[in-house]
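To start, the structure under review is shown below, and the notes come after it.
All protein chains of the complex are present and in place, except for one that has been dropped.
Chains: A, B and C, in written order; residue numbering restarts at 1 for each.
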């Protein structure tokens, strides 16, 4: 299927927040990067015809469908992109795999490990490329952190310290959107944002060995309202429904390489809109990163001359920093949306050059195993080994 | 010409750094914003056929020309976008105005006040819309600063303090690119980056009354090399040529409203890749902003309760912040390129709704008058009034 | 014993790092504060005569002793100050209590909960005032954080997040000083610095309900060297000894008020010399503090006007901030040593006005109970309730 400048025809299922982020990435990919493949925004699908049509026009898709199955059936589609609520990922992905489509899906991969494994089996059996959208791996500063670690600039890792802090549901009147219902989303802060922290940790320092944690739902009932609403969703205060996911999840981990980790994912940290941060302490150096200033990386080298030691504030916008050279001169920052461009660039390279890009469904399964271990740990009040 | 969803056909003259930024803005405008007009990337022009053709394909333009005059002659062009070196702005803009095209041009408007005034006269006589790309006005945080000032949250302004610090030509082996030759660029740091600081000051707190300043060229000779090169240009060390523009310009200003200003524009501030920053101190509050963390605005209110006073670090990514609502949830930052989308959005609204958007050629003239006053002041070692 | 400007005669046992900090506090107290009592530096004790004599002269003590029991026997001593290694606290404190002396001791109170309780019983039975040096409570910014919480500016607390990060023993050649031997110090990072984090959490948001954690010794053997050495101690590489305390301790907590806490204490976080920090997220606001910039407090109020919300950087050097008015005009910062002056001020007020100041031995016992619970949790890999 692939070759230089060949088209990749995309069928995207879903069209909200993540649909917008992915659509944009397809549109901008070739503008910035020399990818062998050129995405074509072929079809976008959603159940609400009016809404999906509006999305189609606004975001530049050639056509729309109201039944996702039709998208998978279409011959003119090479890639299925899944940006629907979590409980639908498995069915769609498995169908897409069987239809021989390459697949990119939002995280978490599925609601359960079992589901996730079925998905992985499906893509492997059908020999398609697959990817899961842990987009934060693709921030240039994060990629550069990875490079520093691989180049042995940090040495043996002692500590990994991650927070993913948000505050968008702190108002008790914020309604019971789908992200707050377990049957649709699987879990709350843990699976939505904690999953990103887990992925970054795995990417940067390696596999988890065991975890212990706790989860909490601070606001247990909320107004039933717009189920599809985003941040500005309004509830109906007359009817209340039960929140069935966690508002916050905390856990401690031990990694296979002996490092210790602390993690916290919460939607109840006022003033933190999207504070996804990590710190790494190793034998030879330390690294700090924070998504709210995503272009910057703070790095400490223990070998710097005495007296001049200190965290360096590196603006990762230079040609030497991964992906950054495709954009603007140094000091001209990029934003959140660019992470998706880089992820798509990697996905398409995998398709074009026939290798399995990462993070993929295998990462999704491993992530889900850790999520499930944390949930189990929280219930049992014990440590849980990661198989 | 205009109406809802009508197309605006763009002819862009030039295709390098700014050509890329503008092209991207045209591509993304309708994706994010509900602008009544839809840009069409009709033709891109440049003298080097191979290079302009590559740019055309890479950036998605429908056609290319090697003679800019042909672009202006074409009937299927509504807007001329000028992203060529500074010494060509006047001729192109005047021709475009006479052809009845709306015009958007990079800054500075021209090499001299005289030229700039001719350009203004041309656009006014021909009744076309015109805009100059002082894109930093269009950062959401800067727009929000403007709003705070207009809402009288800062009160009488006492101080404006601006630095625009870069370091890309500090290496004495960096070659004599066009930006370092007066006959092509008009001036050095002053016109290239100081002009941005002047525009932000005018936008935020008002008109200059008088200035005094000094300019310096630290490295007076450089290798003659690639004249068109950007940051990675390489010189030929065997032949040296004279740098005829300033490496740094410093000046003090008094504003019509009684405020005092200090300004510094330099390409010799190591470690500052693109530090465009300002601070405003007023009777009721203060504001600080820095392009390297462009999504943040620091604001101090003197009326805050005693004990809790302090600069607030505002991440201007919420729906209430200008332009920010078009993007992602709060805390998901945008980057440099987005400033151009906002500028184009304003430009097209001006065309569609028949008002003259800003900053425009009149701002360009006023900016040029100030630049020239600073140069005169530097020569004469005196204060110069702004007419 | 007490009255305005009456003298309090101090006998200090020990003379190293903490001895210096306490001595300085006694010297400076009356200079800055209107305390009813005036400390007199009567006697300092240590086993090494040469060293204690040097300390006596350098720090301004009137006399010295080489046997701490003599200090307690002396009639001219009102207060015993214990700054010796941890394993000696109990014996000295109990003897001092029996002799009717008021007691101030360094933390942790003792090596075990049992010992700590005996100490508490002794001071209570003998009716003396007692204090434990959790000096970080006395930073003006921390006191102000406490005030904001008490004034209900933060509301129901959801999260407490503490790190105490150091790096002074990361070099494997750093010797086996007393702080690394369990029989002398009780524990490692946990008791030395984690104990401070526990105290701050108790002070600011209330009592712990249960904990689970893990501890690790990264470098298990070190050169046997100067046992008494501080940061610059040198080891003897020919002989190695076993490190019997933790290099790092991590734990999760649930508080009685329902808040969740994450804690990390480590001496293996390169680039962090003494990073003692906490964050609090509540219903109405958030607070952040970091000892490395101890004069600053970052505070977020959810009720701030939309658009202007953000963490305020408050420099707690104004008259309205606790203790700060005694020093310099706003913006002129104070340092680490001042925390001890404030602690002593509180201690002496307790003596003068006959109330029991805090933190005291009761806090020490509660702290020790938590430390022991974490150790037990780490061993058993389970949650442990705090009685």
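One rule holds in what follows: contacts are C-beta pairs under 8 Å (C-beta built on N, C-alpha and C of every residue); 3 or more make two chains touch, one makes a residue touch a chain.
Everything numeric here is computed off the predicted structure, so don't read it as measured data.
Colleague: For the chain left off this view, which of A:171, A:207, A:256 or A:304 is in contact with it?
Modeller: Counting the whole complex, the residue in contact with the absent chain is A:304.
Colleague: Check each of C:56, C:315, C:360 or C:377 against the chain that is not shown and name the one that touches it.
Modeller: Reading the full complex, the residue touching the unseen chain is C:315.
Colleague: Which of B:6, B:262, B:308 or B:356 touches the chain that is not shown?
Modeller: Residue touching the absent chain, from the options given: B:262.
Colleague: In the full complex, which residues of chain B touch the absent chain?
Modeller: 158-159, 161, 163, 165, 167, 170, 212-214, 216, 218, 248, 250-252, 254, 258, 260, 262, 264, 266, 268-272, 279, 281-286, 300, 302, 309-311, 381-383
Colleague: Which residues does chain A use to touch the chain missing from this display?
Modeller: Touch set of chain A with respect to the missing chain: 144, 148, 299, 301, 304, 306-315, 318, 320-321.
Colleague: Hey, which chain C residues sit against the chain that's not shown?
Modeller: Within chain C, the residues that touch the unshown chain are 17, 21, 23-24, 27-28, 30-31, 58-60, 166, 168, 230-232, 272-275, 291-295, 315, 317-319, 327-338.
Criterion: only the chains that are shown with their structure count from here on.
Colleague: Based on mean C-alpha positions, I'd like to know which chain lies farthest from chain C.
Modeller: For chain C, the chain whose C-alpha mean is farthest off is B.
Colleague: If you average the CA atoms of chain A and of chain B, how far apart do the two points sit, in angstrom?
Modeller: 35
Colleague: Which residues of chain B are in contact with two or more other chains?
Modeller: 315, 318
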